[in-house]
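Note that this complex is displayed minus one protein chain, with the remaining chains in position.
Letters A and B mark the chains in the order given here, with residues in each chain numbered from 1 onward.
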């Protein structure tokens, strides 16, 4: 029996999340439901895409991810189910899914084409039934009409030259740590045999460390985190507040030939 | 095996919710527990009743709903188990259960009459054992002495005449949307062949729409929501903050003969 994960912006003080779960359980009580988060900021598809991208591959292949973030989207957005990297996703084609992977989809269908229910609560009335079908072994191709493509938005891009990598903060996490879009690979290549300076706000550092606790309490740390991205923080402090940086702040790494 | 849902005002940063779950699991590890919410405002039985009423019927019949909101109630309030609309409820007779349905109960017992445990934590020590018994197939009649009635409070009433429907906001949800107590049925009947104006705060609108995304971002929407109640919001905005309206605000619909 497959797992259905839930990722929504519905919060936890209303009936919305329970209504989605109740729908799933009522249809197939054997399904295992796992919450990813219901604390996505309302309609913030960037926040949702960051969280989903960071964790979906940790679930077993074949897991169904029901995504209820900005589900009303814009007029004309379809409700879709897609298979990509051997995972299934069900939600609104509002651009979010284009941000979670660079791989091509294996299958993509438009749910609306079959399910023509008029609803203001698609998570409960359209996504949950589709997720239950997938979890129960129904083929994704039977859930709707094939589509050729889904919405792709251009994510913030990292610029890398021999002299410089420039990225931005794409997430301030629960601890106030600043997670950037700078991956480890270009840094490893470009930093070979070179000294470097990491610069953000008014700060400059000449070392990227390996573990959080290599910084003293209250000191700044810079490391490649558990999802392979450059992360800046204050050890046992809130870097976003203390450094005055946040979403979209610029982070530079400058390389110089060592003499 | 039946499902036990949990609805409490205990928050999530203490041991309270885990203690209830541990008690259930320790007694019968096969029970499926589903959280409805633990974010009910402390002792706010109106908030709890709104959430429970909105979702309990979505769970399978026979589900046991353990309600730990204002469980100490007022001196003299009984702890009860009741069956209504083929669902079971366990909690304190503080008026909450009278707000979730207009139907008569099928069975009603006073838990205290059998279980005379002295406790300051009835959710763990009285409600959880009762819920486990129900989930394990024990008859509700064996949990306590039959009672003839439980506390009924008068909910805010909608006034409807040929010229006007007047209701109030009964819930500001996570998105800041204003959910009123005005149901769809009287509107459908009274609006036949008539123009209408929806009025709240200083605003007047002449259209109730069908979907959220028929409004533009930042525009006001008015629709009958997924639980059949009139809902007012700002598309991708927080209506409560932006309109300065909240719990108990008045909403009117005026009808006029079309000329």
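Keep in mind that, in the parts below, contacts are C-beta pairs under 8 Å (C-beta built on N, C-alpha and C of every residue); 3 or more make two chains touch, one makes a residue touch a chain.
These numbers come from a predicted model, not from an experiment.
Novice: Decide which residue listed in B:104, B:118 or B:148 touches the omitted chain of the complex.
Specialist: That would be B:118, which touches the missing chain.
Novice: Any idea which of B:21, B:53 or B:184 touches the chain not displayed?
Specialist: With B:21, B:53 or B:184 as choices, the missing chain is touched by B:21.
Novice: On chain B, what residues meet the omitted chain?
Specialist: On the chain B side, contact with the omitted chain comes from 10-19, 21-23, 25-26, 29, 42-43, 70, 72-75, 77, 118-121, 124-125.
Novice: If you put the missing chain back, which residues of chain A would it touch?
Specialist: Residues of chain A in contact with the hidden chain: 3, 5, 32, 34-40, 47, 50-52, 54-55, 58-60, 171, 173-175, 210-214, 223, 225-227, 235-236.
The rule is short, and it goes like this: only the chains that are shown with their structure count from here on.
Novice: How big is the rotation, 0 to 180°, that puts the C-alpha atoms of chain A on those of chain B, in steps of 5?
Specialist: Rounded to 5 degrees, the superposing rotation is 120 degrees.
Novice: Cα centroid separation between chain A and chain B, in whole Å?
Specialist: 33
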